[in-house]
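Heads up, one of the protein chains got dropped from this complex, but the rest are sitting where they should.
Order of writing sets the labels: A and B. Residues in every chain begin at 1.
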Amino acid sequence: MPTSASKTKRPTKRAAGRPRPELIFGDLWEYDPAPETADPKLQPRYDLFIGGRFVAPASAKYFDSLNPANETKLAEIAQANAVDVDAAYAAAKQAFDTTWGKLPGKERAKYIYRIARLLQDRAREFAVAETMDGGKPIKESRDFDVPMAAAHFFYHAGWADKLDYVAPGRKVAPLGVVGQVIPWNFPLLMMAWKLAPALAMGNTIVIKPAETTSITALKLAEIFQDAGLPPGTVNIVTGFGDTGAAVMNHPTAAKVAFTGSTEVGKIIMRSLAGTDKKMTMELGGKAANIVFDDAPLDQAVEGIVNGIFFNQGHVCCAGSRLLVQETVAAEVLAKLKQRIRTLRVGDPLDKNTDIGAINSKAQLATITRLVAAGVKEGAKMFQPACKLPAKGYYFPPTVFSGVSMSHRIAREEIFGPVLSVLTFRTLDEAVEKANNTAYGLSAGVWTEKGSRILKMSTELKAGVVWANTYNKFDPTSPFGGYKESGFGREGGRQGLLDYCKLT
Amino acid sequence: MTRLPITKTPKVYVGGAFIRSESGRTFPLKDAAGNFFANIPQCTRKDLRNAVAAAAKAGPGWAKRTAYNRGQILYRLGEMLEARKADLADALAVGGASKSAAVKEITATVDRLIYYAGWADKYEQVLGNVNPVASPHFNFTVTEPMGIVGLLAPDEAPLLALVSLLAPAITSGNTVVALASSAQPYPAIVLGEMLATSDLPGGVVNLLTGFRKEIVPTLATHTHLRAIVGVANATERKTLKLGAADSVKRVKLHQTEESVDWFADKAQSLYDLRETLEFKTTWHPIGA
Partner (left out) sequence: MKAGSPVACRRLLNEIGPVDQIGIEERVAKYTTRSIKKGAKVWGLKTAVSMVDLTTLEGKDTPDKVASLCQKALQPHDDPAIPQVAAVCVYPSMVKPARRALGKATAVRIASVATAFPSGQAPLRTRLAEVKAAVADGADEIDMVINRGAFLAGEFQRVQDEIVAVRAACGGATLKVILEVSELETYDNIRAASFLAMRVLRPGDFIKTSTGKTSLNATLGNNQVMLEAIRDFYLDTGTAIAMKPAGGIRTAKQALQFLIAVKETLGDAWLNNTRYRFGASSLLNDLLRQLEKEKTGAYQAPYYFSEAAESY
């Protein structure tokens, strides 16, 4: 392969024998704590949201939602069983048959616009709630999750009266009631990703948030009430895996959409094998982030950091495998370690925190187990010196170098702040390694050469390819995977097509 | 003792400011009952020149806004109009509109703005293309706004028609210099006051009042305008097309002789947006 202009490093002027120059990232100027103090306006107890009202669960059972940053209880969440899920589907069916399903697109648009605007109004409150419930840094919930959720509603609102342009040559119609199950890594944002296109198309919905992160979904229900959304249009049932299974398997559902692990996705596909339900699956990933030697290295390092440490690495499209060209591997690794030393791990509500809390005790155990496997298999581990809070679930940013394709940490989705670094020599080798996985959600490419970007984008088996950037999302941009990362797309025109039937 | 009300001095909205005509001229506007209502600025060719300069200044910044941002601003404009329906109804009443007719026109106007607000971050997804050329090249076509668009509003539906014509142009990042209805200029004056309180940057929409016979010839020959849209009679159409030929302006005019139903869904369209777009195709090799 014609490699990029090889780097002609200037002979170093540093005198032999002198110590290697080091940068000091010490405590000369420690930032004082800067906690976000906006009131998240939490209720002590959250009921199910069915037919436009908050209703107690049939079982009368509730479970605790914990703040993973300090293991304190935030609120009680209703535990829905099959009876509640039936009620939710009945409400959704009725709304589809009588109200929401009958509205012209132009009027549906106005409701969805209202939701977007009301969410923008209460952005900070939602951001604080999201951070407390899920552990993500406040700067991410404030600057990414909440505004992006509002943007998804805003974008899809505009489609509701323009559906004639979605499928050239055909007319589109809503499917009916859709069942949706969403994960805990972006609770509010996944809610928006799922609801907005379904609503724009005229469907009604039964949705189940993840058990560790139900609060912002139920706060969004308050906004549905304020917006005057017809009762039953969106119904929220909270609970554990059995609740999710009831939502996915309900006979009323014309379509189900699931975001979560590949393992659970396969279970859902098996259980629906005897039905004709439409499906969207957005599952796991093990993305390759590929750095060529002509790349802008400091920006690549920034992209690597953003790719794997964004949201503590709880991102299905995280750039968890760094593939770096051998000629610059040492330089990239050195820059990466330096950058990681300045990351601040700790209280998610502190405005200066870069890496927050791991979402749950169970996830922390998974990460710990896989990292131990990496060490045992002989990969070289780097973790910066950082003090983790005594209470709560935390894991330091971790980089493994000397990783090969047969290591478990190079194959299994860790879903944590753990990066595996591999090297390559040629473009073909990079492509081969990147595609050597059952997953195919996303990939990153770093190079100054435009034609190489397009070549890589052509060769990579992944639903999203980021070039000289990483972890970028937009309501207009379809997202979803190849292979065992799932099927169906969310966002853009492609996403809308997954929520309609062609007539 | 009855209180004597303060009457408003109508001014036109140009470059984000409220101004009188540079000529110092006005024309009297009578209300439906034939009583004096106010003096309206009689804008001339120099006002048009200044408005084009203002539009040129605002253009690059407006076009560089993200599509999402332009969409939100148009939506905000809709919010501003909806909240000030009463003001607009009063303005339409000057021209004799009944209360119900005014409400119908205003709500249609707001809905039209919301319709185009939605297109801001979508038209590219429908009009743009990736082209499968028979060579190892990535080839794609994207749209760009043309620049400054001249607009001639009709007398009927003086608010709705004006907004129906200007909204698609600014949605994609064009800027507009419009001549409001000569017979019913007052709704445009009030619209300007609402544009000023929306988040729309000054100079993106510039609204002139005055007489067609004074403005049309300059509109036709001003070479900085890239397109002319609106409604014109046969004579005006010829003047505009002749002028347009000199600087190869795009001209898309409805005919005054065939009245347009501005309330119909047909009066809003992705293809109205397309009228003020350029298309740009880029070739790029694919290779290692």
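Heads up, the rule we're going with is that contacts are C-beta pairs under 8 Å (C-beta built on N, C-alpha and C of every residue); 3 or more make two chains touch, one makes a residue touch a chain.
Note that the structure is a prediction, hence the values are computed from the model and not measured.
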item	value
Visible chains that the absent chain touches, using the contact criterion stated earlier	A
Residue, one of A:E76, A:D97 or A:E448, that touches the chain absent here	A:E448
Touching residue (missing chain; options A:T72, A:T98, A:S271 or A:T342)	A:T342
Contact with the hidden chain (one of A:Q43, A:Q225 or A:N468)	A:N468
Absent chain, residues of chain A that touch it	5, 7-10, 12-15, 18, 20-21, 23-26, 28-34, 139, 143, 294-300, 302-303, 342, 351-352, 448, 468-469
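The criterion applied here is as follows: only the chains that are shown with their structure count from here on.
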item	value
Between chain B and chain A, distance of the C-alpha-averaged centres to the nearest whole Å	41
List of chain B residues in touch with chain A within their complex	67-68, 71-72, 75, 111, 114-115, 117-122, 125-126, 138, 270, 284-288
Chain A - residues contacting chain B, complex	1-2, 106, 109-110, 113, 151, 154-155, 157-162, 165, 427, 450-452, 454-455, 458, 475-476, 492-493
